[in-house]
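What you see is the complex with one protein chain gone and the rest in place.
Chains here go by letter, A and B, matching the order in which they are written, and residues are numbered from 1 within each.
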Amino acid sequence: MNTNSWESVIGLEIHVQLATFTKLFSSSPTVFGSEPNTQASEIDLGLPGVLPVLNKEAISFAIKFGCAIDAKISNQVVFARKNYFYPDLPKGYQISQLDDPIVGEGKVKILLGDEEKTIGITRAHLEEDAGKSIHDLFNESSAIDLNRAGTCLLEIVSEPDLRSANEAVEYLKKIHKIITFLGISDGNMSQGSMRCDANVSMRKFGDDKLGTRTELKNINSFKFVEKAINYEISRQIKELEKGNSIKQETRLYDSTKNTTRSMRSKEEANDYRYFPEPDLIPIRIPKDLVNEIKQNLPELPEALKKRFIDSYNLSDEDADLIIANKETASFFEGVLSHNVSAKSAINWITGGLFALMNKNDLSILDSKITPEHIAEIIKNTDNQKISGPSAKKLLELLWESGGNVEKIIIKEGLEQISNDNQVEKILDEVILENQKQFSQLKEGKDRLQGFFVGQVMKKTSGSASPQVVNKLLKEKLSK
Amino acid sequence: MTELVKLSLSEQLEGLKTKSFSSKELTEAFLKEIKSKSSLNTFISVYEEEALKNSSIADKNISNNRTRILEGIPIAHKDIFCIENKKTTCGSKMLENFISPYSSEVYSRLNNLGAITLGKTNMDEFAMGSSNETSYFGKVFNPIDKKYSPGGSSGGSAAAVRANQCSFATGTDTGGSIRQPASFCGVTGIKPTYGRVSRWGMIAFASSLDQGGILAKNAKDAALALHCISGFDEKDSTSLNEPVGDYINEINSKEEHVLGIPKILIDKISNNSVKENFNNAIEILKEDGVKIEEIDLPHIEYSLPAYYVIAPAECSANLARYDGIRFGHRSEHASSLEELYFNSRTEGFGKEVKNRIFIGTFCLSAGYFDAFYKKALRIRRLIKSDFDKAFKKVSSIAMPTCANTSFELGSISSPVEMYEQDVYTIPANLAGLPAISIPSGIHNKMPLGIQFLGSYLDEGKILNLANKFQNLTDFHEYE
Partner (left out) sequence: MKINKQDLKNISLLSKIKIDDDNSASLITDLESILNMVKKMEKIDTSSVEELSHPITTTQTLREDELKDEIDREKLQKLSKEKNSGFYITPKVIE
């Protein structure tokens, strides 16, 4: 199979659930994981006589996204009905946008190794989410939960500018970063706050014309996006090499088998009969509102990275680690606000904190540690009130249960023993217990020095100052 | 006591205020008429016990000087307005057992102002019809002569007012559904500006055309009742956030009227009695000092075709929610989802509703959308600008309400012939303008009506004109 002669052309449609308190057209709550149908009001159920009223915040969130990708914001927003029957679509139509999407053409940059690539965004529009159909709960029937029905979605459609599964993943990660930095979505893919469909087609290198594409649905993690697209690419190449043509269709990604399969059920009637939603009037977006939002836009990852490098002298790698997500970046700045050095802050966050987060599979927000805690640890280490090992212990204690740093130091006896007399007393004990080793050290077996420091630390549960121990040990040796 | 029911709303209010009779006596009198004339089939539900109980409360309020605007006035609602914990059928088998969990804004406002709800009136199924023959609960008979149709779709409300079964009644008008039955039953019917009355809880037929309104004995009664249901409602995005006119005072104010007559349209009237009656009515107003101006509405003849694309298109989507799953008729014979959809909808909807869903679906479907739906929206623009131009010259426009007097029940079987009933009423809906129909004469025992159309939010002006006409004539008076 001559895979080298084929170029894959990929575009993504990303559905982002906006982090509004209420739904797009009703005042129902949008809390994930609630009891079935407890967040479905008469409006969400599509009862006779109900009417939609648009959520103001959804408009602002969409404009924020538009500003972040340097897109034109439409001065008029028109909603349309997309008509199809499905049990999780209560009204028999979805209120979406066709003409005049709120966000027009824009672009984002992704980094591929050292090279930057610009990915075009065709449009982003607001629409309501559907509910959930659960087919494996009851034996004889399907169960419908409409809690999600009506939740605000921003659908972000990219140009077919992506050329590999890896590029698609990088692009998806970039969008994830933008929406979370903007604070318009929690971006939680496992809860479906960000979902992705991919359009994949193949063409011979050098061809201008696009090949027939398939649409992959249900790829809801970064890992699956890569796997599903790669599977689909090789499936299409195999077909094309055999001389077969690709059928334009929707395919469902099966993550357990790592395959895609045709979804025939959705094929038969896909005439959505879009028409302007008559229950809503076109909404004018004032220029002032767009300008105001633009001016108050939170700092985006690229700008933040640049600023971190410029003002704190961070290395490129450190800066990348810190801006990996919004929480870490603002945690970092929170630590710095307590007047500690950027270098120590980086070390404690990427070294100590990240390890604990990974070990416990928690995000920085889920931990009990605050930026102030880290700053306190740094200060106490810098002024040698606590030793390095004690500081590590302190971090672990704070991770477990939070609390007041000073109190924990006292309660756990973490204060560094830098009083020479105290340390000397303990050092003498250690020398007495290890006469033989001491003589060897005296004779020049230098590596035993560490052994003595270690023993002192052990006896003091790490609270002795290693510098003091070293200094005293040296004195004793020269005597 | 039966004479009480013949009093106008203002006379009833006066009588209650001066304690000439009690609300209980008034309510009993209306209930008696409802019972004795039950063969007219005007009501789908009657709340006898509750109405009597509420009338006693009203009497207490009156004697305690806690009298609200409509305290103790017995009224009826078209069965398209949802009332909490009450059956709301919309004249359809689909909603035969639908107990609404919430109330419409129109009901709530009247209820809060002290009105007593006697019951819900019969109507064409989902307000689709011009004869009241499409109701699942049987046709309504014209109280003047039971051989004749009361008109539709608010035929139950019009007939109930004419038969003295309520003080006034609510109705809805999508293409003439208040004005045509008002004309056929010899009562006064007003459809206000689109957006003047909240559509919350008013079961939708065609959202961009539907508007709630009033059927009453005369213009003065209609003015008060309309005032009570008008005004902004945050639950309806299409509700106008504009102050409500003081119709009760405006109706008697000295207004300079310039009445526009669409000459070409009037000359084309083929029914001589209608033409003659219309010209006589204009003569009466002219003699009283109303200035008459000829106007041209060049595109008005395309109202009917444009309407019969737009209304069915919107209805095809509005009625998609009736799928048997969350509410409404659910077929007993369904072993698959498709069967549940097809059987519930096929069993639950009547022929006329199905026809309109089919037409609407067809006009929105791929390949026909531009030629039908888009074309109709463009014609809608032309019609609206015809009116905009005309209202620069005139303050109101007069037209006959209908092309004929009422017809015998069962005499029209061709759908197009039935649709042509609405030829003069539809333009006001397409342009969203207020329009009132009042009796203007009798031909072969059956009443004729004249219609005044007003400019945007000019309800006061057309009510004033209607009141002026009723002060000059007695066509609106009946036993």
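Heads up, the rule we're going with is that a residue touches a chain if its C-beta (ideal position, glycine included) is under 8 Å from a C-beta of that chain, and two chains touch if they have at least 3 such contacts.
A quick note: this is a predicted structure, and the numbers were derived from the prediction, not measured.
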Touch with the omitted chain, as defined above, among A:S133, A:N230, A:T350 or A:Q422: A:S133
Contacting the left-out chain in the complete assembly, out of A:S142, A:N291, A:S363 or A:N404: A:S142
Chain B residues that touch the omitted chain in the full complex: 98-99, 101, 194-195, 208, 234, 237-238, 240-241, 299, 302, 304-306, 308-309, 316, 320, 323-328, 330, 334-343, 345-346, 349, 354-355, 357-359, 361-363, 365, 371-372, 374-382, 384, 414-416, 419, 430-433
Chain A, residues in touch with the chain not shown (by the definition above): 20-22, 27-29, 35-42, 45, 47, 53-59, 83, 85, 87, 133-135, 137-138, 140-146, 252, 263, 265, 268-269, 271, 273, 275-276, 278, 280-284
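We adopt the following convention: only the chains that are shown with their structure count from here on.
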Rounded Å distance, chain A centre to chain B centre (Cα mean): 55
Sites on chain B touched by chain A in the complex: 81-82, 88, 90, 95, 98, 100-102, 104, 199-204, 206-208, 234-238, 313-314, 316-317, 319-321, 323, 325-328, 337, 341, 361, 364-366, 369, 373
Complex interface listing, chain A residues touching chain B: 42, 45-54, 81, 83, 85, 87, 90-93, 142, 144, 271, 273, 275, 278-281
